[in-house]
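These notes concern the structure reproduced below.
Only a single protein chain was left out; the remaining protein chains are all shown in position.
Moving on to subunit A:
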Amino acid sequence: MNEFVDITNDIETASQRIGEALKEARDTDVVDKKIKSLSSAMHLLVGPSLPNNVLDNFLTEMLEFAELADYRITCLIIDFLLKACVKDYTICNKAVERLSYFLIPNESIARYTSVIKRVVLAATSLYPIIFEFAINDKTDKAESCWEAFNLLKSRICMLVDDKHEGVRTVTVKFLEALILCQSPKPKELITDQKSSWSNEANTRFHKISLSDVPRNHRFLSYHKSQLEAEENFTALLKQTTIADITSQNLLAVIESLCMITRCRPQWENALSRVFDVIKALHSNVPPMLSKGQVKFLRKSFKYNLLRFLKLPASVPLQPKIKTMLTDYLGASSGEVMRTIPPELIQKPASQRPAPTGMEPLSKRQKLHMALDDDDDDEDEVGPSTSGGNGKPSKGKDATAQAVDITAKFILERLNHDTVLSLVQISLFTLPTEMPAAFASSYTPIANAGSEPNRQELAELMAVQMNQKEIGPGYEWLVQMKRKEYEERNRARNEGIAIAATPHHEPRGAHRNGPAVVTLKTADKKVLPAPAPAAAAVAPKAKKAFNLIEETQKLTPEEAAEMFDMAYDSVLQAERRVVAGGSRRMYQQLVVRLTTRFWEDCTPFEDKLIEFVLAEHKRRNDLALLWLCELYAQYQGYSNCALRIKEIIERQEGLTQAQRLERYDVAMCKMLDAMLERNMEKEALFYKVLLETPLLTPNAIERLKKVCMAKENEHGMAMLRELIMTRNRQRPQLLQFLFGLCFQNKPELRSSCLEVVKELCNLPFIRSSLSDQARMQINECLEPIPPKYMQSSDVPPDTWTEEMYRNSLAVYATLMPTDPMLLLPLAAVYAPGHNIFKRVVLRTLEPVFRQMSQSMVITLIEDCPPGAETLVARLVVLLTERTTPSQELIQKLKILHDERKMDIRALLPIIGGLEREEVLRLIPMFIFRMEYQKSVNVLFRKLYTVRDQQTGELVFDPIDIIKEYHKIEPSDDNEAQLLVNNLEYLFDPVLLKSDIASQAIESIYKLEQLPFLFLHSLYTVYRKFKTFESFVSNLFYKVTEKKAFRQSDRWKQAFFACVRELQTKAYPAVLSFVSFEEYEEIKQMLAEANVPVDFKDIYATLGSSQQKGMDENIREELHDKERENRDRDRRIRREERKEKEKEKEKEKERETPKDGENESSKSSHH
């Protein structure tokens, strides 16, 4: 009981652990961790202690992980399925279904080939399991499983010519499993499991075989299974005849064949057929193999043949195998003899003399016997079950038989004369290097000319002739193949899975080129150019063959049609060719067929484009090669250049310009086709633009489309790459890039500028960029804007500000990194249109602000005439940030003097000028209308500029103000300007009040007081509020001196001052002016709407002042009525005071006399 509980607990904890592991696998995002957790779950699940139902419970959950689309996980799941099937047969159905699904190639998963390989491997291991399941299980499940597995099997068989090497290899092993499982196991192996034979039959597929299938099985057909194995065995044998098979696969095939032979030596006459294959291979090693590979192949032959000698079935073949081993594979006779088990050595030894010292004659007889007895082999050897099906012979492979027939034919003719001429011919055609396969297979001198040697030679040549498809054996083979094909088709119709037989192509056919001749009669056979060795062996052909007589010309239509068909089939052959490793040759062929044979190649070009785009990822090389060919033709250095040369000499065909157009059209067609399908983001599009020899302007237009699309990052990236890589076309491409700035799209412009910025970081592009930018601004001088700048909404011959701005955009981006661009800009600026100038100053201002002092100096030195304004602006912007150096000041002064520049240009450097110069400059600023706006700047500079070293003000403001007042106006206008600009002279922001007052005082002290002084007075009064008394005081003094009578200008100044100072001025006015002047002032004030009551003012004056006044004024202002009124009022007031005093006294006397009080009150009223 306790034990039982323990087991349940164990299962529970195991289930828990599995659940946890699966949860871990689900939760983590790291594939490695998933795999780790999954494998631990898998180990628990398939462990022997866990009951099957637990496995079943977790199965679906495990399988879900395959959806993660990672090849390693899928491989793990496949392993799991295999182990699960081993543990529990009932899972087989599910497993087969999943494996079938996994076998579908899935390109979206990286390294999916590994999954396919794993499926094939799993199916190989599953083969005996499922076969056993099918044989023994009594349920319907087994049948459906077997059916599904048959489907899977036929799909795997197709993989025998897959393009991946590894897949082909594992498929070969799968076929081995199929053959071993579906062929009957020899009884000896079943009964005696310790014999030397059993040791050699070391297959892992020994548990089950066809022998275990009962003849009356409900759904397994013994016959059909056997037939399937036979056909696949034949297919496997034929794999060895593929000319370009790789060493790896050849070895895999040979090992599999030898394994089958060791396990089933007599079935299907396997031993002798495989031996024949080895022999044929040995004498005709595939040409692709390298020295080391040939060496190992021979090693493998030796190893396997030695193992064959241990099989009882090898006894009849022993002499052949021994000869092969000792004569050709370098085994010593001792080694061979040691290998043969003693029980097998006896029989031949008793019948025949010692095998090593064989007489030529006896060997010949034996060989003949072997050859002649071919047809009877079947009866003698082995219990093959397929004997009754009426085939010509299963004892030998058909090819081997064909070789035998030809060998026999040759042997009959192999006399001294023929051999002699053969040797002679061979001497002329000897290759310079000894082929790898030849070095170890030459005939020992002693054996030369002996009977076995003749026999061998005949066989050797027969194999070659057979490969070249000549000789009686081959003719026989063709007939046989036809029959075989029909049979195989019949068998396939019955549902047998057979691996594909290799497709043999006559090697000569490749060299024939496009078909231009055809046979006149179908029954005559044209021999392809035979190999030298074979040529001499055809003594039969007596009648000279005349090719011209035998052929006739095709009509042009026929030729075109055939060409068309040939073209299509060449295109379709891609997969096979690529698998064979001749991709390059294939591409060249296609390209040449497409471009060279017709005047109008358009239909083929269209086909090619379709073909390329169908699988553009794999075929982009082809597209590029095609374009390269067209380019080579255009340049005249294509392989067909000679022909083109002739055509050109005859002045026929396309001119070079037309050939360029053809190249251009082809390229654009390709790009257009991709644009139509929205494939512009594919690598091919990029490659066509980037890797073709020449990018035509029309192709750039296609790129433009991509760049102008909404999401143009890709296009811009391509453009950038193009600019970076295409040295020769860089200017053109840069122009294109710059041109994009003129499209009416701000985002596009900014992405262009981004590209420019990135590119200008690359030193090798920067100079081109700068050159192009220079060229572009130079174009701004053109009378009409160039085409790329024009936009649709403006007439084509007008420049707009927008255009100028756009053409400066790139320049603005480049200038900060390349200050050398400043001079060219100035050169264009100078003769440029005013609008252009304005745009330059405005657009480039941020850039100008970054210019260094030295750059500005350089420009000043080399300033092109006309660019002075640019210089001035640059200096202004520079001095806003830094103090100008002495050098700059000097240079600018020189330039200014030489060019008679605008004096405003001197403003920024005014601190560097002498006092006298500045004093000379001030009237210029004041009196010229166009500088009026700069006057405030002038004073600001003058008041604020400080010495760089001492930090003190360069100019004394008092001095400046004083000097200002000394300026003599030449006319009224100038006088007015002087007055107007006082506004700036006395700017309270720049000038402190004490400075202002000091300045005014110093002016007042001048010997000749200028009229301007009065204007300054009221200006100061207005600007500095605290100056009231100071101003009125000074005004009083000036008026007292009667200065206003000096001139008209003085008078006006006086009037203006009065008007401005008002009450502060009036006392002085009343005190010192004449009556006429007084009247004028009154009138002036009235006109100016200044309300004034001089009488009040008059009243406030002291009597001495009043007395000093003009009499008439005093007269007017002296108010007599008022004087009288005042006097009356004064008298009344005095009277009232006296009355009150009297009343007081009365009160004191008569108190309390109220009534009187009241009466006085009323009387008063």
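As a convention for this text, a residue touches a chain if its C-beta (ideal position, glycine included) is under 8 Å from a C-beta of that chain, and two chains touch if they have at least 3 such contacts; residues count from 1.
To be clear about the criterion, contacts and distances are computed from a predicted model.
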item: The complex's invisible chain, by UniProt name, from "NADH dehydrogenase [ubiquinone] 1 alpha subcomplex subunit 12", "SAM-dependent MTase RsmB/NOP-type domain-containing protein", "Eukaryotic translation elongation factor 1 epsilon-1" or "RNA polymerase II subunit A C-terminal domain phosphatase SSU72"; value: "RNA polymerase II subunit A C-terminal domain phosphatase SSU72"
item: From A:Thr74, A:Asn93, A:Thr169 or A:Thr843, residue that would touch the chain that is not displayed; value: A:Thr169
item: Option touching the unshown chain, where A:Lys33, A:Arg204 or A:Lys483 are the choices; value: A:Arg204
item: Which of A:Ala252, A:Ile609 or A:Leu942 contacts the chain that the document leaves out; value: A:Ala252
item: Sole contact to the chain not displayed, among A:Ser37, A:Asn93 or A:Thr124; value: A:Thr124
item: Selected residue (touches chain absent from view) among A:Ser290, A:Thr602 or A:Ser1047; value: A:Ser290
item: Residues belonging to subunit A that touch the chain removed from view; value: 111, 113-114, 121, 124-125, 164-166, 169-170, 173, 177, 202-204, 206, 246-248, 251-252, 255, 290-293, 295-296, 299-300, 303
